[in-house]
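One structure is given here, and the rest of the page talks about it.
A protein chain is absent from this complex, but the other protein chains hold their places.
After this line comes subunit A, so read on.
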Amino acid sequence: MWGILGRRAVDGGLSASSLRRMRSGLVSARSYAAGSKEMTVRDALNSAIDEEMSADPKVFVMGEEVGQYQGAYKITKGLLEKYGPERVYDTPITEAGFTGIGVGAAYAGLKPVVEFMTFNFSMQAIDHIINSAAKSNYMSAGQINVPIVFRGPNGAAAGVGAQHSQCYAAWYASVPGLKVLAPYSAEDARGLLKAAIRDPDPVVFLENELLYGESFPISEEALDSSFCLPIGKAKIEREGKDVTITTFSKMVGFALKAAEKLAEEGISAEVINLRSIRPLDRATINASVRKTSRLVTVEEGFPQHGVCAEICASVVEESFSYLDAPVERIAGADVPMPYAANLERLALPQVEDIIRAAKRACFRSK
């Protein structure tokens, strides 16, 4: 249901009643729509992997501590017990090794779900992700496709320092041949992961450690085992008319909070949850900016050459004459992630930053 409504939002043909249905579970982040359940992102991911493994015997899980330990973040809890060691593989600590094996298995037609304990460690395996997986279909003229999913937590957690806090969305999303997804809610997590596992191309699935424990309302439709979200489509989390805020993953929650505060001051912000970084839903973003005339892009990662930079470029290229204000970027600070808690807070976008940028775009501040 949500996927279809998302598409209708792109076309601009929304009825009042579907708008109301869309808002009910979302705008007030933690309130229920009548009769709907709640689910944590962790359970959403676990159920998605479980269902896809059940439906397709070619799907298997591989990574550090995914089996006996039940998953470093418990995402793969119970899977070893249910499917056995032929489907759930604990690997030694060698990303280059097990990613290579995973990609090779995908060449041969299996569907691996490879877990990186965080995407920081994926850098040890990045040659396989880019050169072995992303480029294979192209270089083989379609003879070798790679139906693999690389998943794991991405971006900053809390106090884990520079080597454990980088966001890799921009890096992976710049590579043709890869698909890059970033869920926010439990529904995003379920729908996008199931879509990723079914997809015949390599998918980088960027989760967020701090979102794992968060609960979101989830519809009956999303709980169905055939539920899937389309890849390459953003979701309008909150409709607005004064400024467009685009973001993904944890920052969606911050953007929604900022939108609430802005509404109190008479600024109606439209919040777009990108969901898919590559392919990027330029159509939805541009349609929104053509409606509001102002853009604030938000991400947790480093600012230079980031996802925000690409969105700004796209909007300036396609919707220049609709803009009433310069495009705004709120991103992680241009420094390695500090360890000190107060500096870490300064290095990451906060709700105040988003509000300030939105007001600047609306010429409401100095």
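Couple of notes before you dig in:
The rule we apply is simple: contacts are C-beta pairs under 8 Å (C-beta built on N, C-alpha and C of every residue); 3 or more make two chains touch, one makes a residue touch a chain; residues count from 1.
Going forward, contacts and distances are computed from a predicted model.
Not every chain of the complex appears here, and the one that does not is recorded in UniProt as "Dehydrogenase E1 component domain-containing protein", selected from "Cell cycle control protein", "AP complex subunit sigma", "Pescadillo homolog" or "Dehydrogenase E1 component domain-containing protein". Among A:N145, A:S174, A:S225 or A:Q350, the one in contact with the hidden chain is A:Q350.
Seen from subunit A, the chain kept out of the figure touches residues 64-65, 68-69, 72, 90-94, 96-97, 120-121, 123-124, 161-164, 303, 328-336, 338, 340-343, 346-350, 353, 356-357, 360.
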